[in-house]
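Excluded from the complex is one protein chain; the other protein chains are retained at their positions.
Up next is subunit A:
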Amino acid sequence: MSKEKDVRILAYESSCDETSTAVIKNGREIESLIVATQIKSHQRFGGVVPEVASRHHIEVISQITKEALAEAKVTWNDLDAIAVTSGPGLVGALLIGVSAAKAASMATGLPLIGVDHIMGHIMAAQLKDEIAYPALALQVSGGHTEIVLLKDPVHFEIIGDTRDDAAGEAYDKIGRVLGVNYPAGKTIDAWAHQGKDTFHFPRAMMEEDNYDFSFSGLKSAFINTCHHADQIHEKLDKYDLAASFQAAVVDVLADKTIRAIKEYQPKTFIMGGGVAANQGLRERMSAEIAKLPDAVKPKVILPELKLCGDNAAMIGAAAYNLYRDGQFSDLTLNADPSMELPYADSMLN
């Protein structure tokens, strides 16, 4: 049997504050990955300013395209497709990647593949290890907190979602109260490891018979605790505050995810998104899954830390699966800021 031809995809990601390009071989191998981050710029404002983000994306997009090809030591002739995040995200930011990818597709004649950003985050796992299906993913980031069922490499369904704030968003908001600069997740995670859960913040929706989340109540309880202490001139321990907040977040995420694993019995469990880099969450999920009986214990893939944040490698990985499935886009591809994976039927009732 002849060896199948390698498939090389150049991928773009520009949905928020990172402009990234990558060349991915066969959906598994990173031949190059360039990430230009704008964090320094948005730190001036305490959060991502969409117009500023768009302005930075266009400054680097053609340059990092060349760098991705050079680092992978390939030319346009070695590529098989061009992929790009088409949503969700900031519309003006998405449009830089989408416009660049479409222009590249026109200039080279290579097929174009629009990729869902969330599908990309989840597929960061594919860059680490082979995924056995069905798989179940906990996708946690600044914009999303979802439990996703992967029936196969291209059919994903949301089975649980946040009703209000995303987990990562809650981290940034309480980070502001603690005087931690955006993005706050990493610092809060580090502080949490030095403190104890002494405040016992509420665990919203833990008892409810669904896989949905809510973090706005936790965020409010945290802020009220801090404001009240301020008013009576009491100094609270920031490490204990961080530990208490993180314990509440992790408890809810772990509890619901383990219940979903028991119900759906996936062959692989995946974590994706910026908050998947959170050490507290990684440790807890691994520990909880280790406790499961062997018959329902899925293989666990936690993506590389550097691939938890936004990057084009994950988009290239997801695009490969779409390529194999024959899902291509045409020149009318547009940015879709509120793009969503489909919801499972059970959630629509």
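By our rule, a contact is a pair of C-beta atoms (placed from the backbone, for glycine too) under 8 Å apart; a residue touches a chain by one contact, two chains touch by 3 or more; residues count from 1.
Criterion: contacts and distances are computed from a predicted model.
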{"item": "Protein name (UniProt record) of the chain left out of view, among \"tRNA threonylcarbamoyladenosine biosynthesis protein TsaB\", \"NADH-quinone oxidoreductase subunit H\", \"Potassium/proton antiporter\" or \"Recombination protein RecR\"", "value": "\"tRNA threonylcarbamoyladenosine biosynthesis protein TsaB\""}
{"item": "Residue among A:Ile9, A:Ile34, A:Ala192 or A:Met205 that touches the chain left out of view", "value": "A:Ile34"}
{"item": "Selected from A:Gly92, A:Gly160 or A:Gly175 as touching the chain missing from the view", "value": "A:Gly92"}
{"item": "Residue of A:Val7, A:Val52 or A:Ile223 in touch with the missing chain, whole complex considered", "value": "A:Val52"}
{"item": "Omitted-chain contact residue, chosen from A:Ala70, A:Met106 or A:Ala132", "value": "A:Met106"}
{"item": "Residues from subunit A at the interface with the omitted partner, ascending", "value": "19, 34-38, 40-41, 44-45, 49, 51-52, 54-56, 58-67, 76, 91-92, 95-96, 98-100, 102-104, 106-108, 331-335"}
